[in-house]
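One protein chain omitted, others in place.
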Amino acid sequence: MKRILRLGAVLMVVCAVAAIALAYTNRLTEPLIRGRVAEETQQALRELLPDADQFAEAPELFSRITAQFPEIQKVYVARTKGKVSGVAFLVTTTGYGGPVTTLVGLDEGGTVRGIKVVSAAKETPGLGTQVMEDWFQRQFENIPLDAQLSLVKGPPKRAGEVQAITSATISSRAVVEGVRTCREAFRALMGR
Amino acid sequence: MEFVAIILGGVLINNFVFSRFLGICPFLGVSQKVETAMGMSMAVIFVMTVASAITWPVYHLLLDPLGIEYLRTVAFILVIASLVQFVEIVMQKVSPTLYQALGIYLPLITTNCAVLGAAILNVQAEYTFIQAVVNGLAAAVGWALAIVLFAGIRERLDLADVPRPLQGFPIALITTGLMSISFFGFQGLFKQLFVR
Partner (left out) sequence: MGRLVKDFYNGILPENPVFRLLLGMCPVLAVTTAVANGFWMGMAVIFVLTCSNVIISAVRPFIPRQIRIPCFIVVIATFVTIVDLVMHAFLPGMYEILGIFIPLIVVNCIILARAEAFASRNPVPRAAADGLGMGVGFTVALVVIAAVRELLGTGNLVVAGRALFGAGLPIDPALVMILPPGAFITMGILLGALNLVGKKKE
């Protein structure tokens, strides 16, 4: 009996020391992790909507659309000199290997100003991960709200057409679906 | 519908061995004979399903509410290690026959990364309790399918004329690669069945 108690005590001391060490590490890294995410998002938002000077998360807008558009994770409102000049959505859709998360910026008229694929870590390296490359993301710039958004194989012929990445159609489609969802969400918010 | 998706995904599309690379050590280690592969499979299916069922409340009712999610890895591995010990003791008492068949595989399961992997994937996918258990079971069945098929091939491979430098592990790995290619055919299945 005494022996079992001794074993238990040793094991408990080991676990306690481990828990304290981890609690301490977590206290050091947690603010860094949070801070970095916020910083990166701000940076990306500035790139997507360069005219705006201030970006703020808009939980009240988010709560209005989250039931209808569960893919949307966050809504940001962009302001230029205090006046609302655009909106950005963080949207997660399903790609080939897992989630693809995209930040989509629209101006006040609903024109897509730009997109940034924030994460596509589970897509096939070298193929699906091309959705993060500039040439692919550029295609979404300045697509007006009334243009039909579609994914095509081969070079695009009209506004709203996006060329799919060769042998990575599903990853490309995930991004297009994400942008489409954001446009629908914009319409819902504006009541159009 | 959603369970069909989880099951197909776990068994065929995201097969633990061929596409997620989980549980490779025992996959290569205990696949010389179909019979031992079957024994190991049964043990893994059992432990992985129970582990999924136990780690879910540990995370969602204990770690998450207390704000100590960072202890996830430590907590899960301790739970799994104790679970394996516990199963071993109970099995020995309740069913000596079953213990004789599966007993030798149980200690190996603690370091089978498929079990911990399934538990962590359940958390990451934000599954509900039932989904997590189904996912654990499906992933284990997928692992079992892989190792039993592989053991069948390996039994025949023993009789084949393999170039000397490739004998043993090298040819086993190349065989796994070829099986992985054929499992790749399932990749489109999910999209065809469910997305449209």
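In this document, chain identifiers A and B correspond to the written order of the chains, with residue numbering beginning at 1 in each.
The criterion applied here is as follows: a contact is a pair of C-beta atoms (placed from the backbone, for glycine too) under 8 Å apart; a residue touches a chain by one contact, two chains touch by 3 or more.
This one's a predicted model, so the numbers in the text were calculated from it and none came from an experiment.
For the chain missing from the display, the contacting residue among A:Ser119, A:Gln137 or A:Gln163 is A:Ser119, taking the whole complex into account. From the options A:Thr25, A:Ser63 or A:Ser150, the residue with contact to the unseen chain in the full assembly is A:Thr25.
In the full complex, the hidden chain is touched by chain B at residues 18-25, 28, 70-74, 77-78, 81, 110-113, 116-117, 120-121, 124, 163-166, 169-178, 180-181, 184. Against the chain not displayed here, chain A makes contact via residues 6-7, 10-11, 14-15, 18, 21-22, 25-26, 29-30, 32-33, 36-37, 40, 119, 121-122, 124-127, 167.
By definition in this document, only the chains that are shown with their structure count from here on.
Residue ranges on chain A touching chain B, taken from their complex, read 18-19, 22-23, 25-26, 96, 170.
Those residues of chain B lying in contact with chain A across their complex are 68, 70-71, 74, 187, 191.
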